[in-house]
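Removed from the display is one protein chain of the complex; every other protein chain stays in position.
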């Protein structure tokens, strides 16, 4: 319940998971292939995680490992973790992984997350406090939201230090009223 | 898919530029609300159907039960989205008081829903009464103080006869330069009506 109001957590739980219904369900329009509002047992449906998770707890569905944790992604991460585009696979790759791992009873997902984070962390670290690059650069586009948050944390700490060192006006217009943000800030 | 609109509402909040408040999306908010009512109706009708068939709603795990379960879960999910939307915005609305002050510029006020406006005003009144009982103004000196007086330039016509804390009045014509008490100038600066001059 601690994360009930957490926006990122809610968005993470919107990721789709492919499930197979073990039980039939009537009166629901969630299977696009069905003609009626009825899901037959055995039908394969893409559901958001929040629904799949609860139905799984009640043994109404079985859950498949999502694409972003499949063998192909794993091989790519092993080969060159720093340049794999994780964001397009899943913007909350790590959080989603943590949520999925117990559901599919696949403990290797944990190893995958840790090893991916470990090697990509170095990349984030070396760029975080020094280089400031445009939001469009390639490195930026492949980071997950978690990695971006980490990176931005470091960047803004460094930026506010530099601003202080240069000096100038101590009182400024509230940032919420500033019309256009300078890209360096 | 169920719950998609609720999540869209939150994605809108999270993708807005850091420190900025997007417009309250009452249209989408109402749609999610309507979705909740729809789930509620369908949930009820499924349960009624089970009762008419003489089944125990608690134990019978037939297709109707699972249908009702899915509607229930979707309802709970939508509720969470709506709550999170309101909660996170309320957080933001309270912070406006510290960042801008007790008077909100029009461009910000437009972004709030009616109840958010009321919420802000009540919050502001509460804080004012708390501060007067303490006899301390908590909204000044947001940056550690240096000199008691600073030099400022007026950026916008603020008006004439503004009463300052030393009970003197001042006329702040646009582009005029003044030497003001730091605590008097602070709120004008954070509202973008004055700028601090250094050096």
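Chains: A and B, in written order; residue numbering restarts at 1 for each.
In the analysis below, contacts are C-beta pairs under 8 Å (C-beta built on N, C-alpha and C of every residue); 3 or more make two chains touch, one makes a residue touch a chain.
Basically, contacts and distances are computed from a predicted model.
Among the names given as "DNA replication complex GINS protein PSF2", "LAMI_0H15390g1_1", "Ribosomal RNA-processing protein 43" or "Eukaryotic translation initiation factor 3 subunit L", UniProt records the absent chain under the name "DNA replication complex GINS protein PSF2". By the touch rule set out above, chain B reaches the unshown chain at residues 95, 98-99, 139, 142-144, 147.
Against the chain not shown here, chain A presents residues 94, 98, 101-102, 107, 109-111, 113-114, 117-118, 121-122, 125-126, 128-129, 146, 149-150, 153-154, 156-158, 160-161, 163-165, 167, 170.
Definition applied: only the chains that are shown with their structure count from here on.
Look at where the CA atoms of chain A average out and do the same for chain B: the two points lie 26 Å apart.
For chain A in complex with chain B, the residues that touch the partner chain are 4-8, 10-11, 14, 23-28, 30, 38, 47-48, 50-51, 54-55, 58, 60, 167-177, 181. The residues of chain B lying in touch with chain A in their complex are 1-4, 7, 10-11, 13-14, 17, 19-21, 42, 45-46, 61-64, 66-71, 73-74, 77, 80-81, 83-84, 87-88, 96, 99-100, 105, 107-108, 143, 146, 150, 182, 185-186, 189-192, 195-198.
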